[in-house]
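Removed from the display is one protein chain of the complex; every other protein chain stays in position.
Naming follows writing order (A, B and C), and every chain is counted from residue 1.
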Amino acid sequence: MSRFEPRRFLLGLAAPVLALLVAVLVTSLILVITGDPVADVWSQMLKAPKPGQATDMINNAVVLYFSAIAVAIGFRMNLFNIGVDGQYRVAAFAAAAVGGQALLPGPLNIVLILLVAMATGALWAGIAAWLKVTRGVSEVISTIMLNSIATGVVAWLLAKVAAEQSAGSNDIGTKRLPDSSHLDGFVLLAGTQKKVYGLIVLAVVVGFLYWFVINRTRFGYDLRATGRSESAAVASGVNVKRMVLSSMLLSGAVAGMVGLPLLLGENYNYGTDFQAGLGFSGIAIALIGRNNAIGIALGALLWSYLDKQAVTLPIATDVDDSIVKIIQGVMVLAVVIAYEVVRRLGKRIEQQQVTRELAAQDRQPVAEGASA
Amino acid sequence: GSDSDTGSGGSGTGTGKGGGALKVGMAYDVGGRGDQSFNDSAAKGLDKAKSELGVSAKESEANTGEAESAREQRLQSLVDSGYTTIVAIGFAYAKSVGKVAKANPDVKFAIIDDASDDSKGDNVEQITFAEQEGSYLVGAAAALKTKTNHIGFVGGVQTPLIKKFEAGYLAGAKKVKPSIKIDSTYLTQLPDVSGFADPAKGKTAADGQFQAGADIVYHAAGGSGAGVFNAAKAAGANHWAIGVDSDQALTADPSVRSLILTSMVKNVNVGVYDFIKSVKDGSFKAGKREFALKDGGVGVATTGGHIDDIKTKLDPLREQIISGSIKVPTTP
Amino acid sequence: MPSTGTAVELHGITKRFPGVVANKDVEIVVRTGTVHAVVGENGAGKSTLMKILYGVQRPDEGTITVNGQQVDLRSPTDAIKAGIGMVFQHFMLADNLTVLENVVLGAEKLHGIGAGARKEIERISQAYGLGIRPGDLVADLGVGARQRVEILKVLYRGAKILILDEPTAVLVPQEVDELFDNLAELKSEGLTVLFISHKLDEVLKVADEITVIRRGTTVQTVDPKSVTARRLAELMVGSELPTPQTEDSTVTDEVALRIEGVTLGASAGPKVLDGIDLTIHAGEVVGIAGVEGNGQAELVEVVMGMRDANAGTIMFGHTDITDWHTREIREAGIGYIPEDRHRHGLLLDAPLWENRILGHQTEEPNVNGLLIDAKDAKRDTDRIVQEYDVRTPSIFVTAGSLSGGNQQKLIIGREMSHTPKVLVAAHPTRGVDVGAQSAIWDHIRAARREGLGVLLISADLDELIGLSDTIRVILRGRLSGEFDPDTVTAEELGAAMTGADTGTHADTKEEGA
Partner (left out) sequence: MTAGLEIGTRVVQDAPRSRRIPTKYLLASGVAGLVLLSLLRIVTGANDIDSGGIISAALIGAVPIGLAGLGGLWSERAGVVNIGLEGMMILGTWGAAWAGIKWGPWMGLVGGIVAGLVGAAIHALATIGFGVDHIVSGVALNVIAPGATSYLASRTFTGLQGGGPTQSPPLKQLPRFSVPGIEDPLTDLERKQWFLLSDVAGILRGLLTNLSVVTIIAILLVVATWWILWRTPFGLRLRSCGESPVAAETLGVNVYLYKVYGVLASGALAGLAGAFLAQVAANAYREGQTGGRGYIGLAAMIFGNWRPGGLAGGSLLFGYTDAARLRNAGSNIHALILLAAVLLVVIGLWQLLRRRRVVQGVIALVVGVGALLMYLLTDQVSSELAATTPYVVTLLVMALASQRLRMPAADGKIYRRGEGQ
């Protein structure tokens, strides 16, 4: 986009670093006030994860990455898709239900699963989009409602299509995917047998496509233009209603992928134990990553790292793991504040620079001409 | 995986710490110690083991919406910290126990509420409870005690496990009074587990049942049960609630204890204690173990003496269940 | 200088913004009970000075004396206490509040917010003939009425010194006259009025004294009786000023754009546009005059496909484009210079080269198939910056960091680069300084010679007369007959714009139904 400028780059880097420091500071303060062992907590939090744990972190980050990208697509044009959570649950359920039927052989079934998940996620998001463009319902409200509705609908359908409950189990779920539809992934880190999800590849592809579509295509230009100024976008010929629809559908389609790494690489069915709540972390990570494909990847890793370190925290230090939630929350807030401060600073610097350079230009050509 | 050199069988000892006390790692379900329900019951078993067997323990609890890998890591971390007798509370741990047990063959595991292949292993005791049997008896008790021929059930979250409670309750009540009217309400649907922690919803649901004519309401709603008790209190004289998991006439808020007709006791504490004891004395046996009516794993509390008068009618049912002549269904 | 009899004295006022000195050693003395005008080019620093006097901004240096008392104005509250009131260049009204609420806001202590306040507002309205009803929602008022509400706001607070920043920019001549009558009334009551205008003949007519500001500093204070408009302009600019002049007609027979029976608005109630018929030939500039809010903005939006008309057709050459979408319309060759460049013309946070793409996202050189062709777009932005004299250090700075005039030149360059057949230009030189203004006119004339048809909307009657081949007047959504710019006078146009020529009044909204 704009020319590389070291100062601006440093400014951009300053924000997340600053935010992290603030988060550490605030958390330490809370620990001190409540009398918990500060040093122990940080030494535990900063302990290098073992390869097995690191693999888990990567896996978790992959899932969060899809979620955050889904949110970010909306964010780029000022749409707040709070409904990724419902979208991915509905999508994962539908994909699991269809995939479990093994309608297609081998890898084709995986493709089918992927398509069903994307279509269902898009459909669920599409309801909110449709309500927005035709009825003017704020997507913030409608997606929140749709999350709750998704819960009921999936529970109802699950009760209808649930496969035989396996003996002695308290989970119910859809029929297990055939073995040929499993994507168990591959070992990435030495020192562990744990595999990273095969769909990490899809995450990379989606991340690249996200960057490419947003920054390099006409569609992406229209999307960003709408986000920057809806009125200017309309005047430039962007059909904002259509953009709302298509970006919401895209966001929903990506949201539909959130559950797939779990479905294909971990659970192999959609059951009552399927992980929920991934959509909300996605919002936070999109904010931390500033809607940037790489930023989101780093944000997802950081988030996942904190999540995982939290698990061992109470075992190692007797400090409640909710302290990590505080770290995460403060970090999000500090990050957005820091970005805002840096953005203003950058704007002021640019303005000064413009006037300074213009003044310099004015001085060179002697011709008085029109006033500047 | 763990590179501990724990001696097999006998008194499992912590890594590098030499002999001494057995080190028990507890992984609670969401809510953890202090939930006055399921987890607390498990904690009671642990506390007993601590005082009677002299074990030391480390406790840790699950969070809502956490990843499968988080549960695995929780168990593994306990193992890594030298806790080589692990109790996983709740069926959510099924898969993680299966995996972590495989990776740590020297560590002894117990899982509560799961007996599936997921958690099966040579070093895993799968502990389940016949909740439907206990529920059958409180259902029968409710049917015997009702004056309106109308009773209710409030489930926290609609899951197969809670449906087991409902199924037993319905069957027991119908057995005694085939014409009885029974209302069932679930507070939330998965993955929204707030139904176990929302007394306001519990009260609204139970209020509805009382006002529709029910005079006894059984809850299997964890923390939301407090709302059910409050509803019974608000409904006035001759309205009762039935507690769950522990003898709630002893543990609930004192102001509502007198309204608790009975409780369906699920002795998770017994399961936990027995498991720890078996590891301690070397009698650990892997495999399924169901705690049922016959071995006191589930039962009916009599605190308050409100059901003493129908004891003679409940006892035969109990016998029939134990003898197997009554088979209690597990789905409603 | 004796301080008795002076309402305001500004001495040595200097105000610096990052990189700009907006005011430098400003010296102004305003005598009590006079109308004092301040004139100057765009960006000369007039508004800044007035904001300083109203406590919105604080001077870096200098002193302010009000009624002989040196004051320190930290906020509008201080200024209001000192008896100063200001009507801003852009109205400061909350649309969704009533007139009463807008007036009493911040001055609740005076007469409360209930019946007392209502009575007082009615009293003031009566006394100065403002015709304001306190219960009306501001959103329902026309421009003129809004301005009178603004004045009422100031009077309500008992201000003795009134600042009016470009009060006439949005008014037609008749309304301007009414305003000046009001000002005379105020003056006779002993109030002091400080007012800013670009329209020098107005200034000469109404002011008792005129101060000229150039590049942030006071050049001279002159007596209107002893100065000509030409002289004033030269003081402002520091050099000769260009005027728009009609050239030989380039109008052809070829129809570029034909609008027939275009109507906008619900079936019941007054229509925003009512049966508009209009033809623009290749090489012709059709100017639309009208009081703001009479449908010109809507007409532009209908032509550009941003709104759907309820009835009527729009033909572009021989193609019916009535149902076309904005993008198709722009692709077909209709260029668009929006009225509000910040809202409709630019992405202020995006660099210039990305703004060059805006509105032409599907056209060469910006795209390559479905992809954005950043390289060519940048190269072409450089060309526009050169050819249209956009003053910028580079094409990578954000559009928001340029001055208004330069932003406008970029927009014009962008639209002209796609060789439109028709150009819809709404207020193409609003808020642009004289130099840029004449450059923009030259560009439009040049394109007109090449066969461009232009729909020109402007509030600046001189611009309309100077640039148009035909002038139409829009009043309450209807077009009047044609005027010949060679013969028509500003007064005649003004009469048509207000309906005075047919005996009706333009701004009926505030009179109520």
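Heads up, the rule we're going with is that contacts are C-beta pairs under 8 Å (C-beta built on N, C-alpha and C of every residue); 3 or more make two chains touch, one makes a residue touch a chain.
What you see is a predicted model, and the numbers here were worked out from it, not measured in a lab.
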item	value
Shown chains that the omitted chain touches within the full complex	A, B, C
Hidden-chain contact residue, picked from the options B:K58, B:K120 or B:K201	B:K201
Omitted-chain contact residue, chosen from A:L11, A:I30, A:V161 or A:L188	A:I30
Full-complex contact with the absent chain, from C:V272, C:V300, C:L479 or C:L493	C:V272
Full-complex contact with the absent chain, from B:A88, B:L187 or B:V328	B:L187
For subunit C, the residues touching the chain missing from this view	47, 51, 54, 56-57, 75-77, 80, 86, 88-90, 92-97, 101-102, 104-109, 112-113, 137, 139-140, 153, 264-266, 269, 272
Residues from subunit B at the interface with the omitted partner, ascending	31-36, 40, 61, 64, 158, 183-189, 192-194, 197-201, 203-205, 207-209, 211-212, 223, 226-227, 230, 234, 251, 253, 255
Residues of subunit A in contact with the chain not shown	30, 34, 75, 77-80, 131-142, 144-146, 148-149, 151-153, 155-156, 159, 226-227, 230, 240-241, 244, 280, 283-284, 287, 320, 322-326, 328-330, 332-333, 336-337, 340-341, 344
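FYI, only the chains that are shown with their structure count from here on.
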item	value
Approximate Å spacing (C-alpha centroids) for the pair subunit B, subunit C	75
Intercentroid distance (Cα basis), subunit B paired with subunit A, Å	37
Sites on subunit C at which at least two other chains make contact	none
Touching residues on subunit B, where the partner in the complex is subunit A	1, 25, 58-61, 63-70, 72-74, 76-78, 81, 91-92, 94-95, 113-118, 126, 128, 158-161, 188-192, 288
Contact footprint of subunit B on subunit A as seen in their complex	52-53, 56, 59-60, 63, 89, 148, 151-152, 155, 165-172, 262, 266-267, 272-278, 307-308, 311-312, 314-316, 321
Residues on subunit C engaged by subunit A in the complex (per definition of touch)	18-20, 41, 43, 215, 237-239, 304-306, 325-331, 336, 338, 343-351, 354, 357-362, 367, 370-372, 391-394, 396-398, 400-403, 433-436, 439
